[in-house]
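Every protein chain but one is kept in place in this view of the complex.
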Amino acid sequence: MRLELAGVTKRFGSLVANDHVDLTVEAGEIHCLLGENGAGKSTLMNVLFGLQRADEGEIRVDGAPVRFADPGDAIAHGIGMVHQHFMLVPVFTAADNVVLGFEPTRSGGFLDREKAREDIRRLSSEFGLEVDPDAVVEDLPVGLQQRVEILKALHRDANLLILDEPTAVLTPQETESLFAIMRGLKETGRSILFITHKLKEVLAVADRITVMRLGRVVGTTTPAGSGEHVLASMMVGRDVELVVHKDDAQPGSPVLQLEGLTVTDERGVTVIDAVDLEVRAGEIVALAGVQGNGQTELAEALLGLTQPSSGRILLDGKDITRATPREALRAGIAYIPEDRQAEGLVLDMSIADNLVLDVHDRPPFAHRGARDLTAVRESGEHKLQEFDIRARSAEVPVGTLSGGNQQKVVVARELSRPVRLLVASQPTRGLDVGSIEYVHRRIVEERDKGVAVLLVSSELDEILALGDRVAVMYRGAIVGVVPPTTGRDRIGLMMAGAGVPA
Amino acid sequence: MSTTEAPAPAPAPSTSRQPGRAERIARRVTEANLAVVTVLAVVLGLFVGAILIVVTTGQSFGGVGRAYGALFAGSIFSPSAVGHAISTGHGWSAAFTPLSETFVAATPLIFAGLGVAVGFSTGVFNIGGQGQVIAGAICATYVGFGVDLPVWIHLPLVVAAGAAGGAVAGFIPGLLKARTGAHEVIVTIMLNYVFLYLLSYLLVTAPLQQPGQSNSISRTVPQSGRLPHLFSGGLRVNGGFLLALAAVAGVWWLMQRSTLGFRFRVIGSNPLAGRAAGMDAKMATILVLTLSGALVGLAGMSTLAGTDFFLSTGYGGANGFNAITVALLGRNKPQGVLLGALLFGALTAGGRYMQAHTGVPFDLTAVIQAVIVFFVATPALVQEIFRLRSAPGEKKILLFTKGWAG
Partner (left out) sequence: MSTASLAAPAAIVEGRLVSVSRVRGLGAFLVLLAAVAAVPLGLGTRAGVQAAFDFADPPAIDLGILHMPVRAVCVALGVVTALLGAWLLAGRQRRGTYLVFTAGVLLFLWAFLTWVARNNDLSFTQLLAETMVSATPLVYGSLSGVMCERAGVVNIAIEGQFLAGAFLGAMIGSATGVLWLGLVAGGLSGAVLGALLAFLALRYGADQIIVGVVIVAFCTGLTNFLTEQVLSNHQNLNAGATFGTWAIPGLARIPVLGPVLFHQNVFFYLAAVLLVVIHVGLFRTRWGLRVRAVGEHPRAAATVGIHVLRVRYRNVILGGVIAGIGGASFTVGSIGEFSAGMTAGLGYVALAAMIFGRWRPFGALSAALLFGFAVSLQSFLAVLGVNIPSPFLSMAPYVITIAVVAGLVGRVRPPGADGVPYSPE
């Protein structure tokens, strides 16, 4: 199948998300769409899949213009999509998810679940995507959930498969096997549109590459015709430093010590399994692992958001295992949560209010239960300067800021207290390159001031660039702690559960 | 209250010239801003009421005119009474009776509306107004007849007892929600019935029952436990109204200026962010429902110590439920609640007058109120009906509550 986009434009109010985008995907081609967060890739895909309607332009499938009123139309034209945030119903089985919308039925509208299972087994073996049809999706690891998502598209006979940032949740080895599946699909004559911001992957798998920036197509190239640096500067529009500059760490005394820390979630599942870990002053310990292996829960346990069932957490030698979040913050923990909008910010409140969320009831921001709004405002304006937050004033709602500036608000708040330990969970997720550089620089600066840093990230590049030591988590346990010079492949294997290299 | 849409970006600066004053006013009244939507909602409410009158009585629109004339005369002023007062110089209290009655009816609605609004702003839906009104009134009655003290101690005690009774009734669902996850919507509604039956039990039991009575009527609060009238000449408006105004100011200060109110608002908007910043969401839930109940309890106290002085079966009537509509009408802002309560107070006072003078049932006003709130809760609908322009910065979708999982 051959897909053409011609002059596709999509506006949101005054913002132009896609500005006359042209793109052609040939039959049997793996075409990469490369761009940083906010470049307009996702909007383009939503238009292509019928989730949003273009304001201008045309989509052609095999030369014929098409109009997609909803995803059903796109599917009918042979387009399948694997969404970055999986479009799976968590409480359904894999089989129910795969057949949803195209259910095999017996007379009277009754589901034919046996046929559904058979379909899945057939597709699984055909494409090497093993999944238990009766497993409930929310119980599956993310890698398997992605398989269900791919099976769903294949079950509808997709000839063009859109993969939206599919490797974010995979180990390097799983990424390799995904690439193998993609190449296999290509052999069958299917086309693949692969959306990503990771340069290495583009070069590894693409036949052709289209680069987007600020809603426009910057150019189309091939892996042979470009290297990482060329692609990076096309994507960002300037020369980009691909490495973080930092000196060797000068580790001091241990700040954070975890001794046999175990956390059981509300369903009785052990999510943190007897973790021993030490983070010293002036070092960054990077916690690597595929998303969903306990990193989030570990960060939450440190902050007192969940109570461990056994083990101890020591901060500067003091036991804070049973501390409430308030006590943990007061003890000197700074916390950059992984989802800033859900856990870090109150979007409809002002920047100034968000900056004092943790200290709103202390002088100078409050006296005897009454807030001092002048002090809050002045402090807010000051922080705008200090942390380079781009906003008209500290009084605007934080929800109106860009993702990068929202994250700067979180960083500004958390680093405004006396900090002993910085827990940064996915601190650059979804940010543009400029903001990523900013956050990385800030983290290294904190380290150099003698703060102990625990960095949680599912981006291996970030782990290797920032970590002074790398701890790898798998199924709630620390598989091993290695220096960042350990090869990517070796760490990748550890992320899949293999032991420490001898 | 939370919104699903981020506030719209500020309008682009106008290109050529500053619009004149008249033009600015013309713009303001044709766009879907808060005031315009509310006024149009009232118009629509009265329109639906008019249709009901015509359909059920078979009268022409003259009947509507008479009914709504009575509604006005019973709540704002009656031209004949005012004319009489002006020409003779006497009967001024009669001229002011409708306004006085509006204030009297608004007083409990202000208290209870504030209570519900405080809950909403913390993401808690208190539908237990009926029960909390009764709880407040029961406690105020006990203290009212149970002790014999000088008025300057007795009256504050009555007021405090009303607040305490409501607070207890609000604390129960708060504790259950925080401890067991029981949804406050279900628990508060169930408590309404529990308090209704509790009241009917107490009314036939000593010491609350009026001695020598077989009817369900309580003993009467003596003069020292009553809220004083503000004017002589038989106008019923009393100190409760002033207390309600003070409560408006107090709640405003609490929500906008105090650290506790800040925590309430953060928890209401994003409890996860609040928790990560060290706030105790469960404690906030308990506190806010207790406070909400206390304010609603004051509503029960204000009618008891202000106008009624004794309890009877089903005390408090619809005040508890109307508090919800008042809070919605006032968009959870204390000033808004005050205006909303005055409007519904006027409808209540006028509605009684209307029933007495034209025979149109009082319940019509309940229908009108419900219709008004329908439209206030869906500004986009009003905007479509009247083809208004979008107001800059106005939120199109209003969400006050959270689902069962909240």
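In order of appearance the chains are A and B, and numbering begins at 1 in each one.
One rule holds in what follows: a residue touches a chain if its C-beta (ideal position, glycine included) is under 8 Å from a C-beta of that chain, and two chains touch if they have at least 3 such contacts.
Please read all numbers here as calculations on a predicted model, not as lab measurements.
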| item | value |
| --- | --- |
| Per the touch definition above, residue among B:R66, B:R257, B:K282 or B:H357 touching the missing chain | B:K282 |
| Given B:A50, B:A81, B:I127 or B:A277, the one touching the chain that is not displayed | B:I127 |
| Candidate in contact with the missing chain, chosen from B:L46, B:L149, B:V168 or B:I189 | B:I189 |
| On chain A, residues whose C-beta touches the chain left out of the figure | 49, 51-52, 70-73, 75-76, 81, 83, 86-92, 96-97, 100-103, 105, 108-111, 152, 156, 264, 266-268, 305-307, 309 |
| Touching residues (missing chain, whole complex) on chain B | 4, 52, 56-57, 125, 127, 176, 179-183, 185-187, 189-194, 197-198, 200-201, 205, 267, 271-272, 275, 281-282, 285, 321-322, 324-325, 328, 360-361, 363-367, 369-371, 373-374, 377-378, 380-381, 396-406 |
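The criterion applied here is as follows: only the chains that are shown with their structure count from here on.
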| item | value |
| --- | --- |
| Gap in Å, rounded to a whole number, between the CA centres of chain B and chain A | 46 |
| Chain A contact footprint on chain B (complex, rising order) | 2-3, 6-9, 12, 257-260, 262-263, 265-266, 269-270, 272-280 |
| Interfacial residue positions of chain A with respect to chain B in the complex | 13-14, 303, 305, 324-326, 328-330, 335, 337, 342-349, 353, 357-358, 360-361, 366, 369-371, 373, 397, 399-400 |
